[in-house]
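Of the protein chains in this complex, one is absent; all others appear in place.
Chain nomenclature is as follows: A and B, assigned in order of appearance, with residue numbering initiated at 1 for each chain independently.
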Amino acid sequence: MSSTRNTDHAVALAPSGRAADRHALMDRTVHHVRTEEDLLTVRHAVRAATLRAGFSIVDQTRVVTAASELARNAYIHGGGGTVTIDQLTTGGNAGLRLTVQDDGPGILDTDAALADGFTTGVGLGHGLGGARRLMNDFELHTGPGQGTTVIATRWAGR
Amino acid sequence: MARPGRPSDEQSEGTTGRPDRKDNELGSAEAAAREHVTSVLREEADKISDRWVQLQLAQPSLDGEVSEAELGEEADALVSALLSGLELGLPIERVVTAHEEIHRTVSEISLRRARRGVSPTATSLAVLSLKEALLEAVQRRTRAADDLFGSAVLINRLLDSAGALAFETFVEGREEIIRRQSQQLLEVSTPVVRLWRQVLAVPLIGTLDTARTQVVMENLLQAIQEHEALVAIIDITGVPTVDTAVAQHLMHTVNAVRLMGADCVISGIRPPIAQTIAQLGIDLSTILTRATLADALSEAVKLTEAAGSDRAPLDRR
Partner (left out) sequence: MTTPVSGSVPILRLGDVLVTGLLNELDDKTAVAFTEELTSRITADGARGVLIDISRLEIVDSFVARTLMELTTMARLLGARVIVAGMRPPVAITLVELGLQLTGVETALNAEQGMAAMGWRQSPQPSGGGLGEFHPEH
């Protein structure tokens, strides 16, 4: 478990890569989450990215909602952080990867945090578990005192 | 060069060294071959393109799926991309994968064939026959065995990775088509029908998995909004088994319908399915269920009439 950022995916055609890892990064934007207003900015940026990726209206809503949950977690529990929006493509299929990173206290019990009903702040405790259900791939990197990084991806039409 | 505004070839950073930076014997032989191939590409681009188009047209497996004009465009694009890739000085094995323009051009060539149903063999041959066109061009300039050999090795190393990429993209493209078709099939197989004023029904036939549930939900909610429906009937007569996962999917759909402000009735629960539901301990008590579609319809009409007359709040708990 570490808080290192996993952002080295450039032209990920690594010979050892699994099929799911073979994708090209088309665009990347990084947004800071320091104030409540930033949460809205992140939502707008994610919405714009889902439109560029050609996501259906339901997928747009899923990804923007997940981004809202994750960014709020970083703001409330992590004392602020960054949201990186990556536009991906593989074999003509578009995807969107959100990397939400904070340097907060980290999560002690990840199983509990992902289970429904767990909360240490505001909201219903559906933040992490709910966001995981809204995305196709979900990675959680955290540990006590190590901050929290969530990498979540959704692909169009899956 | 990579097109501006596309930060996708981060890997090419730092690898744009000189072609002759390895100064050992092998390195200089490679540098010489590279120089040869690069200048052939630069000076005979049109001839190479034309020859490549001819070679592809001669292949029976292409079967006219890609027109001569399209082949010409592809050839021009790839030849010019290869030239700029070689001039950049990337290591020869990585020219195709790390150079964004080549990568994209090869991918597009391959995807076009995947979408038109060209065979995988013809697709790899398409890229590999460029070898022949290139070698012929080198041969026209030099007869020296060393030069020819060096160039041939270089061309092979360069285009073998292009062939591999083409094949990989082809497979991904086909998978994408299969995904899209099964999605279309899903949509066709889950029609929403209007049974009565403000009453809709979805007859489900076959297994109910996550993908299917999502399509059903989307179609149903859309129809509820369009028709201002008050009741949606989900008929599961055609669903062979109801396990915990299927029950979960049904609950999700019912909950989404309720969030929209409509009610949901599930019909067509056959005796063996009722038995399974009871034995598995699945709690469907919050859902209104009826044995047949007819029963459900009469219940639905009652619900709409109740809503139309005194608008009593529907007690769901």
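Operating definition for what follows: a contact is a pair of C-beta atoms (placed from the backbone, for glycine too) under 8 Å apart; a residue touches a chain by one contact, two chains touch by 3 or more.
Here the structure is a predicted model, which is why all the values come from computation and not from measurement.
Participant: List the chain A residues touching the unshown chain?
Facilitator: Chain A touches the chain not shown through residues 36-37, 39-40, 43-44, 47, 57-58, 60-62, 64-65, 68-69, 72, 116, 122-127, 129-131, 133-134.
Participant: Please output the residues of chain B touching the missing chain, sorted low to high.
Facilitator: So the residues of chain B touching the unseen chain are 197, 214, 217-218, 221-222, 224-225, 228-230, 252, 255-262, 304-305, 307-311, 313.
Here is the rule we go by: only the chains that are shown with their structure count from here on.
Participant: As a quick test, compute the distance in whole Å between the mean CA positions of chain A and chain B.
Facilitator: 22
Participant: Using the touch definition from the top, list the residues of chain A that touch chain B in their complex.
Facilitator: Touch list, chain A to chain B: 10-11, 13, 19, 22, 24-28, 58, 90-93, 157-158.
Participant: In their complex, what parts of chain B are in touch with chain A?
Facilitator: It comes out as residues 6-11, 97-98, 100, 103, 111, 165, 168-169, 171-173, 175-176, 179-180, 183, 214, 218.
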